[in-house]
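Note that one protein chain is taken out, while the other chains of the complex remain in position.
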Amino acid sequence: MENETKITEIGEVNLNNPIVIEGLPGIGFVGKIVVDQIVKHLNGEKFAELQSDYFPPQVTMKEDGLIEHMKMEFFYIKDFGENNQDIVLLTGNTQGSDFEGQIMISKVLMNYFEDLGSEKIFTIGGLGTGELSERSKVFVAGNNKDLIDEILEIDNTEVRKDEGGAIVGASGLLLYYAQQKGIDAACLMGETPGFYVDPSSAKEVLFVLFKLFGFELDFEELDEQIKVTNERLALNPKFNQNMVEHGVNQPGEDLRYIG
Amino acid sequence: MENETKITEIGEVNLNNPIVIEGLPGIGFVGKIVVDQIVKHLNGEKFAELQSDYFPPQVTMKEDGLIEHMKMEFFYIKDFGENNQDIVLLTGNTQGSDFEGQIMISKVLMNYFEDLGSEKIFTIGGLGTGELSERSKVFVAGNNKDLIDEILEIDNTEVRKDEGGAIVGASGLLLYYAQQKGIDAACLMGETPGFYVDPSSAKEVLFVLFKLFGFELDFEELDEQIKVTNERLALNPKFNQNMVEHGVNQPGEDLRYIG
Amino acid sequence: MENETKITEIGEVNLNNPIVIEGLPGIGFVGKIVVDQIVKHLNGEKFAELQSDYFPPQVTMKEDGLIEHMKMEFFYIKDFGENNQDIVLLTGNTQGSDFEGQIMISKVLMNYFEDLGSEKIFTIGGLGTGELSERSKVFVAGNNKDLIDEILEIDNTEVRKDEGGAIVGASGLLLYYAQQKGIDAACLMGETPGFYVDPSSAKEVLFVLFKLFGFELDFEELDEQIKVTNERLALNPKFNQNMVEHGVNQPGEDLRYIG
Partner (left out) sequence: MENETKITEIGEVNLNNPIVIEGLPGIGFVGKIVVDQIVKHLNGEKFAELQSDYFPPQVTMKEDGLIEHMKMEFFYIKDFGENNQDIVLLTGNTQGSDFEGQIMISKVLMNYFEDLGSEKIFTIGGLGTGELSERSKVFVAGNNKDLIDEILEIDNTEVRKDEGGAIVGASGLLLYYAQQKGIDAACLMGETPGFYVDPSSAKEVLFVLFKLFGFELDFEELDEQIKVTNERLALNPKFNQNMVEHGVNQPGEDLRYIG
């Protein structure tokens, strides 16, 4: 029996050179929060699903007892932002459970984005620092200097100064695979301690996306999550200390996320 | 040489839309105890065996020095319970030793259950809490709301409230693969600390199955196991404490089970 | 490129229903010491070598700077013991580096032993107890009750009483694969603390083999190794304590062996 990774489309979809925004589970769940917020508040339409034998061998339970299988989901929004662009949003409840899986799934994703005629790709992630910060910066990397420079004109963005840092998983690989296909791609990384789900960091990334695409979101839900998170942090004075001792979360670890 | 997983049938078997009950080794060995008790006391007839190169590379030793290879075993009981249904019982002494193996074996199992004309699947497991409890609850999850609701009418059953908990291995994957084939399936999870073989939890799951199928079992052997387990726990006042510190057993760890 | 495991024969070999004795690196290096001693003192003739991409990706350095690749080696002795039987001895400097490798290599070994017309297989290993003992017992397991009983008539042999203990790797799998081919096979396990290379345990296994086959060995070299080992143990009063705390060596760990 073959190890399968496949994308199933739900009905027909007609997209015009869409821009892709990827936000899968990862450090601080920054990418997933960002994309979930856009899908939810701007009514992203689900049009495809990716299933893979490289996902962890499990299902999760919903509050009503029904199960949820491991999957990545594709949504689209037509006429998005000030330039009325079509966008494709990728999120999911998992990533490949090992190195081979992350590579194979990213290749399948890239081929699909190419088939959709994607003209640009943004991957969203968290950059774990092990430290609390007043305001999360948004770090930028990419496969095209002009695209990087365009983003760097936006407030609170920066290039990570210590050379050699790695972007792990789909957020990193898609930049490289896009480069091989001549598609511009950049990664926006919200600075985050890395030890908890970080809606504040996601908010900062959203601000950058607002400027890039010219759109806005209702922040009521996200601000409520930020408030709850900050209250928990305040209750735990040793939290920051612990994070430094333990280092940041590594990709592949099991992080529970309530989206 | 290919990595093989195959099912070998012993003689012919003629089953009429059987209901499957799966109980493989897992947390607290709850599933395995449940199915072993039914097989033993209601004379389940072995009709097939699954062998796989995804099993751990080992044999175990029996008391007489003879070896036992790693395997899953299929038993049937005809005219079972108050509705005279055919049931298929799946147990074994192992599960797949890695993620890929658990997925590949679960697919082979599901295809076989479909070939047998199975009309419903129950998977049995333990839900590790890291805490001792007076009486183990039986948690329910499934791929069909009506089936979940039917089970929830039975005493001591409940849906796990914290969304996002995972059911790992065959007990989880079979629910999803059954869903893809249009077969209703539910998982019954006996609440268990997760750090020892837990016959009490298995007994609670059996009570739920009694109600579901209308049958009974002799509990003499199981009650003796419960007594021995409770005596050991009583001798170790720090036991509960330890469990909380160490967390519950993870799937894939080597748990010794005397069935 | 395929993941390869292959056996290369050196010249021609003509064996008459040989008996196989396997002693690969494992717990306490008991199996390897036993087979190395027989090969060395009874002039085993090397006739084949197994190479595999499942071995660790390394070479070792010999004292003269030349490298040694990872391999298993087949030797034969004709007219061995009181019954003038042909025997095949299998040893090596490694085992498969993961579960899949151990299974695939054991299958290749079993097929080869069958091709050689092997009529019986003995696998040799160590059984780690975590405790020092006055005299290492030799535990017996096998796929045939008569063979087990025959061995149990020899002094110092025993069946391991706690059901469920596992024999991991080639020593275990060969018993099972031999059973599938109708070949009798048994495993002799020298009791050993498991934390160091244990020539004393190997000597006890050799005594059992002397009785089984009717042969003898010069023990000068082995006794010297035993003396050195005992001196080291005597220098370290906490040794036994440490072993209990750390548990015994697990298969797959890197154990350095000077054969």
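Before moving on, here are some points about what is shown:
Order as written gives the chain letters A, B and C; numbering starts at 1 within each chain.
Everything that follows uses one rule, which is that a contact is a pair of C-beta atoms (placed from the backbone, for glycine too) under 8 Å apart; a residue touches a chain by one contact, two chains touch by 3 or more.
Since the structure is predicted, the reported quantities are computational estimates derived from the model, not experimental observations.
The chain that is not displayed touches the following shown chains in the complete assembly: A, C. From the options A:Gln37, A:Gln85 or A:Gln102, the residue with contact to the chain not on display is A:Gln102. When the missing chain is restored to the complex, the residue among C:Ile10, C:Val59, C:Leu152 or C:Val228 that touches it is C:Val59. Not every partner is drawn; the one left out touches chain C at residues 1, 3, 53, 56-67, 69, 97-98, 256-258.
In the full complex, chain A touches the omitted chain through residues 5, 96, 99-100, 102-104, 106-108, 140-143, 145, 148, 152, 159-161, 163-169, 172-173, 175-176, 179.
Keep this in mind: only the chains that are shown with their structure count from here on.
If you draw each protein chain as a dot and join the dots that touch, you get a simple line with two loose ends.
With each centre defined as the average position of its C-alpha atoms, the distance from chain A to chain B rounds to 37 Å.
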